[in-house]
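In this view, the complex is presented without one of its protein chains, the others remaining in place.
And now, chain A:
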Amino acid sequence: MSDLLSVRDLRIGATIFPPGEAPQDIEIVHGVSFDLQKGKVLGLIGESGAGKSTIGLAALAYGRGGVRITGGEVLLDGQDILPLDKKGIRKIRGARVCYVAQSAAASFNPAHKLGDQVIEATVEHGLMSRDEARKRADYLFEILGLPDPKNFGNRFPHQVSGGQLQRAMTAMALCSKPELIVFDEPTTALDVTTQIDVLAAIKNAIEMTGTAALYITHDLAVVAQISDDIMVLRNGETVEYGPVQQIIENPRQEYTKALVNVRQTKQTEARDQSDALLKVENISAAYGNGVQVLYDVSLHVPRGQTLAVVGESGSGKSTLARVITGLLPPFQGSVTFGDEELSNAQKDRSRDHLRRIQLIYQMADIAMNPRQTVGQIIGRPLQFYFGKRGAERKKEVIKLLDEIEMGEAFYDRYPAELSGGQKQRVAIARALAAQPELILCDEPTSALDPLVAEGILDLLLRLQKERQVSYLFITHDIAIVRAIADSVAVMLQGKLVDFGPRSEVLNPPFDDYTDLLLKSVPEMELGWLEKVLATRKMESAGH
């Protein structure tokens, strides 16, 4: 057998504890099979709950939480690793098969230096002496493009950035010269401009060390850059499995086609953007600790249209939303809504002003009281702003539930009983209940799977047409901007670097940073990564 990893009819189960019922055993992966040759990369792709991380961890014979492998074989170089005892499996983990987690920040121990953690498994398994391992770590830090590779290992996890941590974790996995590495969404938590560096580093390291890899992600465009084969998973079953080129260019299954075609332009840009509903002028703001986060930001949201605010983490885009709501009074500048200037602080605003601006958050589940039913959550603003009670209130809530395509059946449910997409819909209904003129959407789709996010965007656009509500849509995802925005504001380190109609901002001539941002977004195209890196090299050589 020439296959390094051969998974045969893998079945994985878990025990769930439904409230008020006896524990139940369920199957979450239903017989998945694939093969991986030495030095090749297989991309596992699917929505959350598809079982892709679970399958990835099965390659280390590991089940997270109450997850158990119930059937099938995981053959590593022809040897089934599932029946091995604890000692036998420990010899494989960290030596022959290594794991790179999604959140490197949480996966490094805050109490130890990075270098010690990177070489720990290698030394522990007796594969190299301490000095040899250190030398290898320095070499890996270098090929992964980490700054000052000789001294990088002396730092603690909190002393380096998120992108550097993710690369350090890759170095940790590569250190023992494993035959296989499982990458579990290694770039999902990163900004796009950082993601591209990490992606390039990982790809480069895989090529230089000749290790094989399972690359798990929900982003088809990312996996297209790095894999040889792709397996599309849904609800614990294989949807489609084939070479990367076939999956991207010629998908056979409807579900794969939907994934490939996600987020095409949904709406043409509004032509007249002069009727401003919200005007933000010369806003500068700082948090209590004296750190200034916004510098002289001015922009406006036209009535009945969408302004997308794009930027990476720390760019101040969420802070801008806090300033508009009055949660963070700015120390300079003004916010005008319609014809009236709004008070800086939320507590000084009239109830009507508060009603007309509503918010939708990134994490719908922490923005709702888990002890309230959907009916109570949506009914609260009806009562608070319009004094509706009892049957009248219930009727309104049900009408809103119909509008978000959920219906009366959800009236008595609790947030915990809803899926991520449903929770976000309830959050939208809650915002709508106040009959706002402006809704501030703070990354409402970034925690959702692409197809679910798509549904939320469709809903928001439909509601906008029906109700003429304006959106200030905060996102880091250029694809969303392309799909829904009328105008675009680009932010970098608290400053507005670009603002205007979508067609102007997203087309040449570009602002420098907007250009970088646009070029960093992975495209559903083979060889895109190489192309971008090549242009980057040329540009830096030219300078």
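Quick note on the criterion: a contact is a pair of C-beta atoms (placed from the backbone, for glycine too) under 8 Å apart; a residue touches a chain by one contact, two chains touch by 3 or more; residues count from 1.
Definition applied: contacts and distances are computed from a predicted model.
*Asks:* What does the UniProt entry say the missing chain is called, choosing from "ABC transporter permease", "N-methylglutamate dehydrogenase subunit D", "Homoserine O-succinyltransferase" or "Aspartyl/glutamyl-tRNA(Asn/Gln) amidotransferase subunit B"?
*Replies:* "ABC transporter permease"
*Asks:* Of the residues A:G94, A:P186 or A:P330, which one touches the chain left out of the display?
*Replies:* Counting the whole complex, the residue in contact with the absent chain is A:G94.
*Asks:* For the chain left off this view, which of A:H125, A:R380 or A:K495 is in contact with it?
*Replies:* For the chain that is not drawn, the touching residue is A:H125.
*Asks:* Tell me which of A:T70, A:S103 or A:S298 is the one touching the absent chain.
*Replies:* A:S103
*Asks:* State which residues belonging to chain A touch the missing partner chain.
*Replies:* Counting over the whole complex, chain A touches the hidden chain at residues 60, 62, 64, 89-95, 98-99, 101, 103, 106-112, 120-121, 124-125, 155-156, 158-159.
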